[in-house]
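To start, I am sharing the structure in question, which I have written as structure tokens.
In this view, the complex is presented without one of its protein chains, the others remaining in place.
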Amino acid sequence: MIKVTVWNEFRHEKKDEEVIAVYPDGIHKCIAGFLENEKGISVKTATLDEPEHGLTGEVLENTDVLIWWGHMCHAEVSDEIAEKVYNRVLRGMGFIALHSAHFAKPFIKLMGTSCSLKWREGDFERLWVISPNHPIAEGIGEYVELENEEMYGERFDIPAPDEQVFISWFKGGEVFRSGCCWNRGLGKVFYFRPGHETNPSYHVPQIQRIITNAVKWAAPNQIIDEILCPNAKPSPEEKRA
Amino acid sequence: MIKVTVWNEFRHEKKDEEVIAVYPDGIHKCIAGFLENEKGISVKTATLDEPEHGLTGEVLENTDVLIWWGHMCHAEVSDEIAEKVYNRVLRGMGFIALHSAHFAKPFIKLMGTSCSLKWREGDFERLWVISPNHPIAEGIGEYVELENEEMYGERFDIPAPDEQVFISWFKGGEVFRSGCCWNRGLGKVFYFRPGHETNPSYHVPQIQRIITNAVKWAAPNQIIDEILCPNAKPSPEEKRA
Amino acid sequence: MIKVTVWNEFRHEKKDEEVIAVYPDGIHKCIAGFLENEKGISVKTATLDEPEHGLTGEVLENTDVLIWWGHMCHAEVSDEIAEKVYNRVLRGMGFIALHSAHFAKPFIKLMGTSCSLKWREGDFERLWVISPNHPIAEGIGEYVELENEEMYGERFDIPAPDEQVFISWFKGGEVFRSGCCWNRGLGKVFYFRPGHETNPSYHVPQIQRIITNAVKWAAPNQIIDEILCPNAKPSPEEKRA
Partner (left out) sequence: MIKVTVWNEFRHEKKDEEVIAVYPDGIHKCIAGFLENEKGISVKTATLDEPEHGLTGEVLENTDVLIWWGHMCHAEVSDEIAEKVYNRVLRGMGFIALHSAHFAKPFIKLMGTSCSLKWREGDFERLWVISPNHPIAEGIGEYVELENEEMYGERFDIPAPDEQVFISWFKGGEVFRSGCCWNRGLGKVFYFRPGHETNPSYHVPQIQRIITNAVKWAAPNQIIDEILCPNAKPSPEEKRA
């Protein structure tokens, strides 16, 4: 059983009518909803305004894969919680950063770059599959089309991905590395571009399939308690001479 | 002095009026022309219909970087010459494959994949710079626009590039990894997408700058005579125990 | 069910007493033996001296993952069969090249390099796990030790691996990238270093675990019938303007 926690800033959905119309229970509930239908996955949610942002030590220690959606309030996430998330990724937890989470504290900390990009609301997006044999692209076909999304354009200031799964085309003239995999410590990290709060992308079956695939890909084979930097003895003499 | 040989199939330019209008002396002469203006580069040309396709042992042994343009007649390139080119790349020679050379024998041999793609004549292309600190992108700015080019679209069946310099946007809805670097043996390989025979892309200053940058990047620090697979003695005992 | 074919040159084991003592039924039978014990894997074998080297069209079309061991007789493998294997990898089949298969025709064709290296019989090898979160390293711990193996040393002339799972240490003073992953077309390729014919490495439980893990990792999510290079229509007008 893969234990997933879906974290959401959950502010837009409390006050912005346009967003409430699309995600009445919050983006986290929408994502948790389709993941719960999947065999082998159990799901919880956590949000910014809960104590410790809903990410207590106990919650984190019971999370195999953390999904993160944030936008306006990255700065309100405490450095301490961001550090705990970061540390758990290095120890093995999977981490899936969605859309504007490119600027989330734990994501930037894992990347070591500014993660800046170009942006514009309201465009047509086509996500092309670049690595059709990648587990995250399984069952997707050649591309996904989203009629209305926020544009994110290159240059996206990230480290070269270990694996490039999707590259997006936008009507307005931009391209974007929209599905990127990295290893950090023992953890697997996936950045997935779509999901502006006023667009119903997380209701699209192909997008749901990609996020579900990503959860399975990011699930750890081990999460260790501590990262050590040990003084090591040499190999026994008889193995060397 | 970097010794460059520009190889061209040189068939379109002998019989197709539309191509002759754009490249009256052949694509190779156009490319050789702007490279010759560059300090530190000396240029020769070679074409398919010359003996040994112009790539005699002597020519190859005096080539640091080989630029290759081919389209209709890949199959007419002899396996022996393709093998010689391939072998010299592994020994250190730089290799720049232009446009439809994605299907050239030496390129496919270096890649180990089919190098297939989608295509369509007549589109608008914008090449976005993905790696602005790469030597091949020096002086290019954010992107290059080409008013009229053949479209090449993903999925491009290549090994994941060691470095991704450009990704193209096409008006018709496609993206393409249009500037890709690989190391093969001691040689550096660059694939660069633009250059359909009926479009004047090699007359565009930014494109000329990119090809010139690529020549400098691909220039070898050594070309060896032979690739060995030696039986090796162990390190002396005193260094081990 | 993952359909595995284990291919072996199977010449050493017919005439060399020292090899027969280690692999009385051939290396292929040893490998098939431990794979057969694994749930979800079905195994066949094929050898050089069978008609079409045991790799008829029917056999290949029923193979999800091909394991290859060859040494003395790479040149006796027909170009036609090598080409068929290569082509099926690009269409999705997994390919695991063992030990001296670094010089096997299909492997060299997939790499696009010489695959040369240094070598010496009789050494102590320790394979360090570099990517502990990789599925191929699952359950292996920090390293594997092999008391007696042929040494393979750098520089190994391969393209930079997409994923580096193991790096070996040899008593005599060498290092080697001994577990390397690449994607080629839709196929996954794994090179794994150990397995000299006079050393019992394929009897070692950790080595068996690694090869079993590699089979699962290399199993395709799809194998296509044909690789196309299609002329593509532009996206409909209403999605672009």
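Some notes on this structure:
As written, the chains take the letters A, B and C, and residue 1 is the first residue of each chain.
Going forward, a residue touches a chain if its C-beta (ideal position, glycine included) is under 8 Å from a C-beta of that chain, and two chains touch if they have at least 3 such contacts.
None of these values were measured; they are calculated from a predicted model.
The residue touching the chain not shown here, chosen from C:Val175, C:Val204 or C:Ala232, is C:Val175.
Residue in contact with the omitted chain (choice from B:Arg126, B:Arg177 or B:Arg193): B:Arg126. When the full complex is taken into account, the listed residue touching the unshown chain is A:Met151, out of A:Met151, A:Ile167, A:Cys180 or A:Ile211. Within chain C, the residues in touch with the undisplayed chain are 126, 128-132, 142, 153-155, 160, 163-164, 167-170, 173-175, 177, 237, 240-241. For chain B, the residues touching the chain absent from view are 92, 124, 126, 131-133, 135, 138, 145, 162-163, 171, 183, 186-188, 220-222, 235, 239-241. If you put the missing chain back, the residues of chain A touching it would be 90, 103, 109-114, 116-120, 123, 151, 153, 157, 159-160, 162, 171-174, 182-185, 227-235, 239-240.
The definition used in the following text is that only the chains that are shown with their structure count from here on.
Each chain gets a centre from the mean of its Cα atoms; for chain B and chain C, those two points are 31 Å apart.
Centroids of chain A and chain B (each the mean of its C-alpha atoms) stand 37 Å apart.
Multi-chain contact residues of chain B (touching two or more other chains): 153, 160, 173-174, 240.
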